[in-house]
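Note that one protein chain of the assembly has been removed; the remaining protein chains are unaltered in position.
For reference, chains read A and B in written order, and residue numbers begin at 1 within each chain.
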Amino acid sequence: MPVSLGELAVRFGCELRGDPDLPIERVATLAGADPGALAFIANPKFRAQLATTRAGAVIVDAATADVARRPVLVAENPYATYARIAALLHPPPVREPGVHPAAYVAPLARIDGSAHVGAHASIGGGTRIGARAVIGAGCVIEEDCEIADDVRLVARVVICRGTRIGARTIVQPGAVIGGDGFGFAPQRGAWVKVPQVGGVTIGADVEIGSNTTIDRGAIEDTVIEDGVKLDNQIQIGHNVRIGAHSALAGCVGVSGSVTIGKRCQLGGAVGVAGHLTICDDVAVTGYSLVSGSITEPGVYSSGMPAIPAQAWRRSVARLHRLDRLTGRVAALERQAGKEQDD
Amino acid sequence: MPVSLGELAVRFGCELRGDPDLPIERVATLAGADPGALAFIANPKFRAQLATTRAGAVIVDAATADVARRPVLVAENPYATYARIAALLHPPPVREPGVHPAAYVAPLARIDGSAHVGAHASIGGGTRIGARAVIGAGCVIEEDCEIADDVRLVARVVICRGTRIGARTIVQPGAVIGGDGFGFAPQRGAWVKVPQVGGVTIGADVEIGSNTTIDRGAIEDTVIEDGVKLDNQIQIGHNVRIGAHSALAGCVGVSGSVTIGKRCQLGGAVGVAGHLTICDDVAVTGYSLVSGSITEPGVYSSGMPAIPAQAWRRSVARLHRLDRLTGRVAALERQAGKEQDD
Partner (left out) sequence: MPVSLGELAVRFGCELRGDPDLPIERVATLAGADPGALAFIANPKFRAQLATTRAGAVIVDAATADVARRPVLVAENPYATYARIAALLHPPPVREPGVHPAAYVAPLARIDGSAHVGAHASIGGGTRIGARAVIGAGCVIEEDCEIADDVRLVARVVICRGTRIGARTIVQPGAVIGGDGFGFAPQRGAWVKVPQVGGVTIGADVEIGSNTTIDRGAIEDTVIEDGVKLDNQIQIGHNVRIGAHSALAGCVGVSGSVTIGKRCQLGGAVGVAGHLTICDDVAVTGYSLVSGSITEPGVYSSGMPAIPAQAWRRSVARLHRLDRLTGRVAALERQAGKEQDD
C-alpha cells in the first residue's frame, strides 16, 4: 500500500521539497528505481546519479538537497531515515498469532496469546514466550527459556535450556544459542567433559545472524548486551561478554572468556584469542587475529592482503630470512665502525 | 544391480579393453577395490598401483591404457567419466513422490505431483516446487519461492521468502538461503536495522554445502550463477554476485556487494572484503585475504604457512622492526656515499 511523500516527511521528521501527494510504494537503488520508488544518498559520491535516477524522490542530507533539483526528503542521517522508511514500506512477513497445529508446546510452557509459533516448532516446559513474539517454523526452544516481547526467531533456530532473550531481538535461521561450551579437562591423555552449567543472556534489540553459534557459560552466563549486532556464521565461546552496540561481521570467532567493550566493530573473520579484554570503541579490520588485550580505542589490523602468488611466496621466504639479513647488516655496521642498535 | 563393463563403455563413450561381460557393482579406490569394483586413475603417479589393485577394471586415459595390462575403460577425462559412472552405480537415496503426512504445506503452495516433500518439512504460501524436486526432512521453505525441477534440498535447509533456485541445484543440510543481510545504519552510538528487501536468485546446477549461508540482497538480489559450487560453512553477504562455474572451498567468507567473475576458484577460508570485484578466471589460494579488486586473471595468495612457533615469533618480531632495519641500511648507505633508493 503506497504512502504519500508528505506523510513520510511528517512521520520521519524530514523536510519535504516536492509534491506531498506523490505516492511511494517501495524503496529502490538510485539506478534501479522507478517513479513509485524512494531512493537515498548517504555518500556524496553518488550525487551524479541524481541526474539520471527515475526515483520518485530521494532521501538526502541538507548539502545534497541544495543541488538535487528533484523531489527530496531532507534528513540529518539519510541512511537511518531510509532504514526506518523501508521498514514501514516493507514489513516482515505477517505471522498470525497462535500456535500452529503441527507445533509442539510442552504442558508447562506459557505462550502469550499474541505470539506466533510456527509449524514443527517445539517449546519446552517452563519456557515463556512474550507478546507478539514470532517463533518460526522448525525452531526448538528447550526448557526454562525467557523469550521477551516482540522477539523474532525467523526459522529453525535452536535455543537451549535456560536462555534469556531480550525484547525485539531478531535471530536469523540456523542460529544455535546455548549449546555447550568447549570445556574438557585433560586427564591421562584423554579429555573429561566439563559440564557447562551456565546459561546465555541476550539483551534487547540484538540481531543474531544465520548459523551463528553462542555457547552457554561454563559456570556463569555468556552475555550479549543490548543492541549488539552479530552477522552470520559467528562463533561466540563460553563466558564471553559483548558490550552494548558492538557489531561483529561474518565468520568472526570469539574464544572463551573474552570481554569485548561497547561500540566495538570487528571485521569479517576476525579471531579473538581466549581470556582477553578489548576496551570500548575498538575497531579491528577484517581477517585480523587479536591475540592480546586491547586497552586503547583505535583501529587494529593484521590482515595480510593477497598479491600474485609468486610474489607472495618470495615475501614469505624473505620474512623467514630476516634473521640472516639483520646479521648481514650488523656485519656491515661492524666493518663500518658503527654501533649496532638491534 | 551390477552393470556390465561393456554397457558402461557404450553408455559413457569409452574404449573398452577387456571382457565386456564383466559385472561392475560399485566404484572403489585402487587400493580398496575388489573384482566387482571399478577404480580410476586421473594422475599418472598412481600408475604403480595398477600392478597390485584387485579392481575388476580401471578407468584410465589413453597413455595409461597402453601400460595397464588389465581391463580398462579408456576415457579422455577419466575423473569426469568416473564421476558419471559412479552416479549410475550409486544413485542418491530414493525419495518417493508425494507429501509426507507429517509435512506442512500452506494452502496456496503448488507442489508438482512428482516432487517429494519429507517429514516435518514446511512449505509457505505462493511457493512452487517443480517436478521431481526433493525437499528433505525438516526443510523450511517460506512464501513465494520458486524451486525448479530436479532440485534436491537434502534435509533441514531453510529457504527464505522469495528465493528462486534453478534446476538440478543441490543444497546440503543446514544451509540457509535468504536470511537477512547485515545492514545497519549508525545513529547516535546505536544501530538502526536496514530492512533487507532484495532476494536471492540461484542458477541451475549449483551446489551449496552444509551449513553454508547466502544472504538476501539489501535492495536488489544476491545472485549465484549457473554451475557455481559452494562448499560447507561458506558465508555469502548481501548483493554478492558469483559468476558461472566458480568454485569456493569451505569456510570462505564473501562480504557484501562483492562481484566474483566466472570460473574463479577460492581456496578454503579465503576472505573477500566488501564492495570489490574479482575478474573471471582468478584463483586465490587458501587462507588468503582479498582486500582489493583483482583485474587480471592469475593466482593470488596471502596465506602464511605455519612453522615452529618459536621461529614464527622471531619472524613476526623482525617484521615489525623492518622500519628500524631499513633505517640502519640507509645509514650505511649514507656513510658509503650511496644514493638512497627507498
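FYI, a residue touches a chain if its C-beta (ideal position, glycine included) is under 8 Å from a C-beta of that chain, and two chains touch if they have at least 3 such contacts.
Computed from a predicted structure; not experimentally measured.
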Problem set entry | Option from B:45, B:188 or B:320 whose C-beta touches the chain left out | B:320
For this session: Could you tell me which of A:87, A:204 or A:307 touches the chain that is not displayed?
Result: A:307
Seminar exercise, completed: Those residues of subunit A that touch the unshown chain are 102, 104, 120, 122, 138, 140, 142-143, 156, 158, 160-161, 174, 176, 179-180, 182-187, 189-195, 197, 211, 213, 215, 219-220, 233, 235, 237, 251, 253, 255, 269, 271, 273, 284-285, 288-292, 294, 298-302, 304-305, 307, 311, 314-315, 318-319, 321-322, 324-325, 328-329, 331-332, 335-336
Exercise. For subunit B, which residues lie in contact with the unshown chain of the complex?
Worked result: 26-29, 32, 77, 79-80, 82-84, 86-87, 90, 92-93, 100, 102, 118-120, 136-138, 154-156, 170, 172-174, 205, 207, 209-211, 227, 229, 231-233, 245, 247, 249-251, 263, 267-269, 286-287, 303-310, 312-313, 316, 319-320, 322-323, 325-326, 329, 332-333, 336, 338, 341-342
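Here, only the chains that are shown with their structure count from here on.
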Seminar exercise, completed: Chain centres from averaged Cα atoms put subunit A and subunit B apart, in whole Å, by 25
